[in-house]
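With one protein chain removed, the remaining protein chains of the complex are shown where they sit.
Which chain is which? They are A, B and C, in the order written, and residues in each are numbered from 1.
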Amino acid sequence: MTVRVQEEDFDLGTELDALTQGNTSIGGMCSFVGLVRDMNEGSGVGGMVLEHYPGMTEKMLEEIEAEAHRRWSLQASLIIHRYGPLEPGDRIVLVAAASPHREAAFEACHFLIDWLKTKAPFWKAEQLDSGETRWVEARDGDEQAASKWR
Amino acid sequence: MTVRVQEEDFDLGTELDALTQGNTSIGGMCSFVGLVRDMNEGSGVGGMVLEHYPGMTEKMLEEIEAEAHRRWSLQASLIIHRYGPLEPGDRIVLVAAASPHREAAFEACHFLIDWLKTKAPFWKAEQLDSGETRWVEARDGDEQAASKWR
Amino acid sequence: MKVLYFAWLRQKIGTGEEQIDPPDTVATAGQLIDWLVTRGPGYATAFKDARAVKIAVNQTFGDRETPIAANDEVAFFPPVTGG
Partner (left out) sequence: MKVLYFAWLRQKIGTGEEQIDPPDTVATAGQLIDWLVTRGPGYATAFKDARAVKIAVNQTFGDRETPIAANDEVAFFPPVTGG
(Lines give C-alpha, C1' and ligand atoms only; values in the text may rest on other atoms or scores of the structure.)
Protein backbone atom coordinates (compact mmCIF):
# COMPACT_ATOMS: atom_id res chain seq x y z
CA MET A 1 0.00 0.00 0.00
CA THR A 2 1.58 3.21 -1.21
CA VAL A 3 0.28 6.74 -1.63
CA ARG A 4 2.38 9.56 -3.07
CA VAL A 5 1.47 13.16 -3.81
CA GLN A 6 4.19 14.89 -5.78
CA GLU A 7 4.91 17.70 -8.22
CA GLU A 8 7.38 15.73 -10.34
CA ASP A 9 6.49 13.15 -12.99
CA PHE A 10 6.71 9.42 -12.31
CA ASP A 11 8.00 6.54 -14.40
CA LEU A 12 5.18 4.16 -15.20
CA GLY A 13 7.34 1.08 -15.80
CA THR A 14 9.35 1.56 -12.60
CA GLU A 15 6.21 1.99 -10.51
CA LEU A 16 4.26 -0.92 -11.96
CA ASP A 17 7.21 -3.32 -11.99
CA ALA A 18 7.92 -2.53 -8.32
CA LEU A 19 4.28 -3.25 -7.45
CA THR A 20 4.42 -6.92 -8.47
CA GLN A 21 8.15 -7.61 -8.03
CA GLY A 22 8.89 -10.67 -5.95
CA ASN A 23 5.26 -11.45 -5.14
CA THR A 24 4.34 -14.66 -6.95
CA SER A 25 0.85 -14.73 -5.40
CA ILE A 26 -0.17 -12.01 -7.85
CA GLY A 27 -2.08 -13.26 -10.89
CA GLY A 28 -3.26 -9.93 -12.24
CA MET A 29 -2.49 -6.24 -11.99
CA CYS A 30 -4.79 -3.52 -13.29
CA SER A 31 -3.64 0.07 -13.61
CA PHE A 32 -5.10 3.36 -14.74
CA VAL A 33 -3.23 6.49 -15.81
CA GLY A 34 -4.99 9.83 -16.16
CA LEU A 35 -3.43 12.31 -18.59
CA VAL A 36 -3.94 15.99 -19.45
CA ARG A 37 -6.02 16.32 -22.61
CA ASP A 38 -5.67 19.19 -25.06
CA MET A 39 -9.48 19.62 -25.13
CA ASN A 40 -12.14 19.80 -22.42
CA GLU A 41 -15.81 20.80 -22.59
CA GLY A 42 -15.30 21.99 -26.15
CA SER A 43 -12.36 24.33 -25.42
CA GLY A 44 -8.70 23.92 -26.35
CA VAL A 45 -6.55 23.51 -23.23
CA GLY A 46 -2.94 24.71 -23.29
CA GLY A 47 -2.15 23.52 -19.79
CA MET A 48 -3.43 23.39 -16.26
CA VAL A 49 -2.46 23.94 -12.66
CA LEU A 50 -3.49 21.32 -10.12
CA GLU A 51 -4.08 22.70 -6.64
CA HIS A 52 -4.52 20.42 -3.63
CA TYR A 53 -4.93 20.45 0.15
CA PRO A 54 -1.62 19.18 1.58
CA GLY A 55 -2.24 16.87 4.51
CA MET A 56 -5.87 16.14 3.76
CA THR A 57 -4.95 14.86 0.28
CA GLU A 58 -2.62 12.19 1.64
CA LYS A 59 -5.12 11.31 4.38
CA MET A 60 -7.98 10.84 1.89
CA LEU A 61 -5.87 8.83 -0.56
CA GLU A 62 -4.77 6.54 2.27
CA GLU A 63 -8.38 6.09 3.37
CA ILE A 64 -9.47 5.27 -0.19
CA GLU A 65 -6.65 2.75 -0.56
CA ALA A 66 -7.46 1.15 2.82
CA GLU A 67 -11.11 0.87 1.79
CA ALA A 68 -10.09 -0.97 -1.41
CA HIS A 69 -8.10 -3.45 0.70
CA ARG A 70 -11.13 -3.99 2.95
CA ARG A 71 -13.35 -4.71 -0.06
CA TRP A 72 -11.03 -6.86 -2.17
CA SER A 73 -8.26 -9.35 -1.53
CA LEU A 74 -5.31 -7.33 -2.81
CA GLN A 75 -1.63 -8.17 -2.77
CA ALA A 76 -0.51 -4.65 -3.61
CA SER A 77 -1.84 -1.22 -4.53
CA LEU A 78 -0.54 2.19 -5.49
CA ILE A 79 -1.83 5.73 -5.85
CA ILE A 80 0.39 8.52 -7.21
CA HIS A 81 -1.14 11.94 -7.86
CA ARG A 82 0.71 14.99 -9.13
CA TYR A 83 0.03 18.67 -8.44
CA GLY A 84 1.33 21.95 -9.85
CA PRO A 85 1.61 23.01 -13.50
CA LEU A 86 0.93 20.35 -16.14
CA GLU A 87 0.80 20.35 -19.93
CA PRO A 88 -1.28 18.32 -22.40
CA GLY A 89 0.04 14.76 -22.53
CA ASP A 90 1.41 14.91 -18.99
CA ARG A 91 0.51 12.15 -16.56
CA ILE A 92 -1.70 13.37 -13.69
CA VAL A 93 -2.48 10.24 -11.72
CA LEU A 94 -1.65 6.54 -11.52
CA VAL A 95 -3.72 4.01 -9.60
CA ALA A 96 -3.02 0.29 -9.62
CA ALA A 97 -4.19 -2.84 -7.82
CA ALA A 98 -2.76 -6.37 -7.87
CA SER A 99 -4.53 -9.51 -6.74
CA PRO A 100 -4.42 -13.28 -7.18
CA HIS A 101 -7.44 -12.90 -9.50
CA ARG A 102 -8.16 -10.47 -12.29
CA GLU A 103 -11.70 -9.44 -11.32
CA ALA A 104 -10.52 -8.15 -7.94
CA ALA A 105 -7.66 -6.26 -9.61
CA PHE A 106 -10.02 -4.62 -12.12
CA GLU A 107 -12.71 -3.73 -9.61
CA ALA A 108 -10.30 -2.36 -7.02
CA CYS A 109 -8.45 -0.26 -9.61
CA HIS A 110 -11.72 1.13 -10.94
CA PHE A 111 -12.89 1.84 -7.39
CA LEU A 112 -9.64 3.68 -6.55
CA ILE A 113 -9.98 6.15 -9.40
CA ASP A 114 -13.76 6.59 -9.01
CA TRP A 115 -13.48 7.41 -5.31
CA LEU A 116 -10.39 9.56 -5.81
CA LYS A 117 -12.31 11.62 -8.37
CA THR A 118 -14.95 12.64 -5.80
CA LYS A 119 -13.10 12.43 -2.46
CA ALA A 120 -9.49 13.58 -2.92
CA PRO A 121 -9.07 17.36 -2.52
CA PHE A 122 -7.60 18.36 -5.88
CA TRP A 123 -8.79 21.18 -8.14
CA LYS A 124 -7.87 21.79 -11.76
CA ALA A 125 -7.50 25.28 -13.22
CA GLU A 126 -7.29 25.03 -17.01
CA GLN A 127 -5.43 27.57 -19.15
CA LEU A 128 -7.62 27.82 -22.23
CA ASP A 129 -6.30 28.63 -25.69
CA SER A 130 -8.45 31.78 -25.46
CA GLY A 131 -6.13 33.04 -22.69
CA GLU A 132 -8.81 32.56 -20.05
CA THR A 133 -8.24 30.45 -16.91
CA ARG A 134 -11.16 28.16 -16.02
CA TRP A 135 -11.74 26.14 -12.87
CA VAL A 136 -12.88 22.71 -14.00
CA GLU A 137 -16.37 21.94 -12.71
CA ALA A 138 -17.16 18.65 -11.01
CA ARG A 139 -18.98 16.27 -13.35
CA ASP A 140 -22.26 14.58 -12.39
CA GLY A 141 -20.86 11.48 -14.11
CA ASP A 142 -18.07 11.31 -11.54
CA GLU A 143 -20.58 11.36 -8.69
CA GLN A 144 -22.55 8.59 -10.38
CA ALA A 145 -19.41 6.54 -10.97
CA ALA A 146 -18.44 6.86 -7.31
CA SER A 147 -21.95 5.99 -6.12
CA LYS A 148 -21.73 2.61 -7.89
CA TRP A 149 -19.38 1.59 -5.06
CA ARG A 150 -21.57 2.66 -2.12
CA MET B 1 -3.91 -1.01 -32.66
CA THR B 2 -1.14 -3.50 -32.00
CA VAL B 3 -1.10 -7.23 -31.42
CA ARG B 4 2.06 -9.17 -30.62
CA VAL B 5 2.55 -12.86 -29.83
CA GLN B 6 6.06 -13.56 -28.63
CA GLU B 7 8.20 -15.87 -26.53
CA GLU B 8 10.35 -13.14 -24.98
CA ASP B 9 9.34 -10.89 -22.11
CA PHE B 10 8.19 -7.30 -22.68
CA ASP B 11 8.96 -4.08 -20.85
CA LEU B 12 5.80 -2.69 -19.32
CA GLY B 13 6.95 0.93 -19.13
CA THR B 14 8.18 0.99 -22.73
CA GLU B 15 4.95 -0.51 -24.04
CA LEU B 16 2.58 1.70 -22.05
CA ASP B 17 4.53 4.90 -22.61
CA ALA B 18 4.55 4.24 -26.37
CA LEU B 19 0.78 3.74 -26.33
CA THR B 20 -0.03 7.29 -25.22
CA GLN B 21 3.08 9.11 -26.48
CA GLY B 22 2.29 12.17 -28.57
CA ASN B 23 -1.48 11.72 -28.47
CA THR B 24 -2.92 14.54 -26.36
CA SER B 25 -6.50 13.44 -27.03
CA ILE B 26 -5.99 10.64 -24.52
CA GLY B 27 -7.41 11.34 -21.07
CA GLY B 28 -7.12 7.85 -19.61
CA MET B 29 -5.30 4.60 -20.20
CA CYS B 30 -6.24 1.35 -18.50
CA SER B 31 -3.97 -1.68 -18.61
CA PHE B 32 -4.01 -5.22 -17.29
CA VAL B 33 -1.03 -7.55 -16.81
CA GLY B 34 -1.49 -11.26 -16.18
CA LEU B 35 1.31 -13.01 -14.28
CA VAL B 36 2.20 -16.62 -13.48
CA ARG B 37 1.15 -17.46 -9.92
CA ASP B 38 2.96 -19.98 -7.72
CA MET B 39 -0.37 -21.58 -6.75
CA ASN B 40 -3.39 -22.69 -8.78
CA GLU B 41 -6.40 -24.78 -7.78
CA GLY B 42 -4.72 -25.63 -4.50
CA SER B 43 -1.44 -26.94 -5.99
CA GLY B 44 1.99 -25.38 -5.94
CA VAL B 45 3.09 -24.40 -9.45
CA GLY B 46 6.79 -24.40 -10.32
CA GLY B 47 6.33 -23.15 -13.85
CA MET B 48 4.26 -23.58 -16.97
CA VAL B 49 4.46 -23.94 -20.71
CA LEU B 50 2.08 -21.89 -22.82
CA GLU B 51 1.14 -23.52 -26.11
CA HIS B 52 -0.71 -21.64 -28.84
CA TYR B 53 -1.97 -21.93 -32.41
CA PRO B 54 0.34 -19.77 -34.54
CA GLY B 55 -1.67 -17.91 -37.15
CA MET B 56 -5.06 -18.31 -35.50
CA THR B 57 -3.78 -16.67 -32.32
CA GLU B 58 -2.81 -13.46 -34.10
CA LYS B 59 -6.05 -13.53 -36.11
CA MET B 60 -8.23 -13.89 -33.01
CA LEU B 61 -6.34 -11.22 -31.05
CA GLU B 62 -6.73 -8.81 -33.98
CA GLU B 63 -10.45 -9.57 -34.16
CA ILE B 64 -10.86 -9.00 -30.42
CA GLU B 65 -8.99 -5.71 -30.65
CA ALA B 66 -11.06 -4.59 -33.67
CA GLU B 67 -14.25 -5.43 -31.79
CA ALA B 68 -13.11 -3.24 -28.87
CA HIS B 69 -12.58 -0.35 -31.29
CA ARG B 70 -16.07 -0.88 -32.72
CA ARG B 71 -17.63 -0.77 -29.26
CA TRP B 72 -15.68 2.07 -27.67
CA SER B 73 -14.08 5.29 -28.86
CA LEU B 74 -10.43 4.37 -28.38
CA GLN B 75 -7.32 6.32 -29.29
CA ALA B 76 -4.97 3.37 -28.87
CA SER B 77 -4.88 -0.25 -27.79
CA LEU B 78 -2.37 -3.03 -27.30
CA ILE B 79 -2.36 -6.79 -26.79
CA ILE B 80 0.89 -8.66 -26.08
CA HIS B 81 0.72 -12.37 -25.22
CA ARG B 82 3.70 -14.62 -24.54
CA TYR B 83 4.08 -18.34 -25.21
CA GLY B 84 6.66 -20.96 -24.27
CA PRO B 85 8.11 -21.74 -20.84
CA LEU B 86 7.26 -19.33 -18.01
CA GLU B 87 8.05 -19.20 -14.29
CA PRO B 88 6.09 -17.87 -11.32
CA GLY B 89 6.19 -14.07 -11.37
CA ASP B 90 6.67 -13.92 -15.15
CA ARG B 91 4.39 -11.70 -17.18
CA ILE B 92 2.05 -13.65 -19.49
CA VAL B 93 -0.12 -11.02 -21.10
CA LEU B 94 -0.59 -7.27 -21.36
CA VAL B 95 -3.75 -5.60 -22.62
CA ALA B 96 -4.28 -1.84 -22.64
CA ALA B 97 -6.77 0.67 -23.97
CA ALA B 98 -6.58 4.48 -24.13
CA SER B 99 -9.48 6.84 -24.69
CA PRO B 100 -10.43 10.46 -24.13
CA HIS B 101 -12.56 9.25 -21.17
CA ARG B 102 -11.78 6.82 -18.39
CA GLU B 103 -14.93 4.70 -18.53
CA ALA B 104 -14.24 3.69 -22.13
CA ALA B 105 -10.61 2.88 -21.28
CA PHE B 106 -11.66 0.67 -18.34
CA GLU B 107 -14.44 -1.13 -20.16
CA ALA B 108 -12.42 -1.76 -23.31
CA CYS B 109 -9.44 -3.07 -21.33
CA HIS B 110 -11.67 -5.37 -19.31
CA PHE B 111 -13.37 -6.55 -22.50
CA LEU B 112 -10.01 -7.29 -24.16
CA ILE B 113 -8.86 -9.64 -21.41
CA ASP B 114 -12.29 -11.26 -20.90
CA TRP B 115 -12.65 -12.11 -24.59
CA LEU B 116 -9.02 -13.13 -24.92
CA LYS B 117 -9.51 -15.58 -22.05
CA THR B 118 -12.22 -17.48 -23.95
CA LYS B 119 -11.39 -16.85 -27.62
CA ALA B 120 -7.61 -16.76 -28.09
CA PRO B 121 -6.10 -20.23 -28.72
CA PHE B 122 -3.65 -20.57 -25.84
CA TRP B 123 -3.29 -23.53 -23.47
CA LYS B 124 -1.40 -23.66 -20.19
CA ALA B 125 0.40 -26.80 -19.00
CA GLU B 126 1.41 -26.33 -15.37
CA GLN B 127 4.42 -28.05 -13.84
CA LEU B 128 3.23 -28.88 -10.35
CA ASP B 129 5.53 -29.09 -7.34
CA SER B 130 4.49 -32.76 -7.16
CA GLY B 131 6.36 -33.34 -10.44
CA GLU B 132 3.14 -33.85 -12.38
CA THR B 133 2.23 -31.80 -15.46
CA ARG B 134 -1.37 -30.58 -15.53
CA TRP B 135 -3.30 -28.97 -18.37
CA VAL B 136 -5.17 -26.02 -16.87
CA GLU B 137 -8.91 -26.45 -17.26
CA ALA B 138 -11.09 -23.66 -18.59
CA ARG B 139 -12.97 -21.89 -15.81
CA ASP B 140 -16.72 -21.36 -15.88
CA GLY B 141 -16.02 -17.92 -14.43
CA ASP B 142 -14.13 -16.98 -17.58
CA GLU B 143 -17.12 -17.95 -19.75
CA GLN B 144 -19.39 -15.88 -17.51
CA ALA B 145 -17.02 -12.92 -17.62
CA ALA B 146 -16.90 -13.07 -21.43
CA SER B 147 -20.69 -13.39 -21.70
CA LYS B 148 -21.12 -10.03 -19.91
CA TRP B 149 -19.97 -8.43 -23.17
CA ARG B 150 -22.35 -10.25 -25.53
CA MET C 1 -8.94 28.79 14.51
CA LYS C 2 -7.15 28.09 11.24
CA VAL C 3 -9.32 28.52 8.14
CA LEU C 4 -8.27 27.40 4.65
CA TYR C 5 -9.75 28.28 1.25
CA PHE C 6 -9.00 26.47 -2.01
CA ALA C 7 -9.48 26.98 -5.75
CA TRP C 8 -12.02 29.69 -6.62
CA LEU C 9 -12.91 30.29 -2.96
CA ARG C 10 -9.26 31.17 -2.35
CA GLN C 11 -9.27 33.52 -5.34
CA LYS C 12 -12.52 35.25 -4.38
CA ILE C 13 -11.51 35.70 -0.74
CA GLY C 14 -7.98 36.73 -1.68
CA THR C 15 -6.15 34.42 0.71
CA GLY C 16 -5.63 30.69 1.08
CA GLU C 17 -5.22 30.61 4.83
CA GLU C 18 -5.99 32.79 7.81
CA GLN C 19 -6.04 32.62 11.59
CA ILE C 20 -9.37 33.88 12.91
CA ASP C 21 -11.11 34.23 16.24
CA PRO C 22 -14.87 34.12 15.68
CA PRO C 23 -17.32 35.01 18.48
CA ASP C 24 -18.46 32.27 20.89
CA THR C 25 -21.85 32.03 19.13
CA VAL C 26 -20.06 30.38 16.17
CA ALA C 27 -20.23 26.68 17.10
CA THR C 28 -20.70 24.93 13.74
CA ALA C 29 -19.17 25.16 10.25
CA GLY C 30 -22.44 26.66 8.96
CA GLN C 31 -22.38 29.36 11.62
CA LEU C 32 -18.76 30.08 10.67
CA ILE C 33 -19.82 30.65 7.04
CA ASP C 34 -22.63 32.96 8.19
CA TRP C 35 -20.12 34.96 10.22
CA LEU C 36 -17.44 35.01 7.50
CA VAL C 37 -19.78 36.52 4.89
CA THR C 38 -20.22 39.58 7.16
CA ARG C 39 -16.48 40.26 6.94
CA GLY C 40 -16.42 41.60 3.37
CA PRO C 41 -17.62 41.32 -0.21
CA GLY C 42 -14.98 38.68 -1.13
CA TYR C 43 -16.40 36.30 1.46
CA ALA C 44 -19.96 37.09 0.43
CA THR C 45 -19.16 36.25 -3.19
CA ALA C 46 -17.24 33.11 -2.30
CA PHE C 47 -20.07 31.70 -0.20
CA LYS C 48 -22.94 33.00 -2.34
CA ASP C 49 -23.74 29.57 -3.76
CA ALA C 50 -23.44 27.75 -0.42
CA ARG C 51 -24.47 24.42 -1.97
CA ALA C 52 -21.34 24.50 -4.12
CA VAL C 53 -19.06 24.78 -1.09
CA LYS C 54 -17.58 21.67 0.53
CA ILE C 55 -16.48 21.72 4.17
CA ALA C 56 -13.68 19.85 5.93
CA VAL C 57 -13.01 20.06 9.66
CA ASN C 58 -9.58 18.80 10.73
CA GLN C 59 -9.12 17.29 7.26
CA THR C 60 -12.30 15.23 7.42
CA PHE C 61 -15.35 15.98 5.28
CA GLY C 62 -18.13 17.62 7.25
CA ASP C 63 -21.20 19.75 6.63
CA ARG C 64 -22.86 22.90 7.98
CA GLU C 65 -23.82 21.08 11.19
CA THR C 66 -20.28 19.88 11.99
CA PRO C 67 -19.17 21.38 15.36
CA ILE C 68 -16.01 23.49 15.36
CA ALA C 69 -13.75 24.65 18.19
CA ALA C 70 -10.94 27.15 18.69
CA ASN C 71 -8.04 24.87 17.72
CA ASP C 72 -9.71 23.28 14.70
CA GLU C 73 -8.56 23.50 11.08
CA VAL C 74 -11.58 24.34 8.95
CA ALA C 75 -11.39 24.26 5.14
CA PHE C 76 -13.79 25.45 2.45
CA PHE C 77 -13.48 24.44 -1.19
CA PRO C 78 -15.42 23.64 -4.38
CA PRO C 79 -16.31 20.05 -5.34
CA VAL C 80 -13.03 18.27 -6.13
CA THR C 81 -11.84 17.77 -9.71
CA GLY C 82 -8.61 15.76 -9.51
CA GLY C 83 -7.79 12.43 -11.06
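Everything that follows uses one rule, which is that contacts are C-beta pairs under 8 Å (C-beta built on N, C-alpha and C of every residue); 3 or more make two chains touch, one makes a residue touch a chain.
Because the structure is a prediction, the values reported are computed rather than measured.
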Among shown chains, those touching the left-out chain: B
Residue, one of B:C30, B:L50 or B:A76, that touches the chain absent here: B:L50
Where the unshown chain meets subunit B, residue by residue: 34, 50-53, 55-56, 59, 81, 92-93, 113, 116-125, 135-138, 142
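The rule is simple: only the chains that are shown with their structure count from here on.
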Chain with minimal offset from the mean of all protein Cα atoms: A
Subunit B-subunit C separation of Cα centroids, rounded to whole Å: 48
Approximate Å spacing (C-alpha centroids) for the pair subunit A, subunit C: 26
Subunit A-subunit B separation of Cα centroids, rounded to whole Å: 23
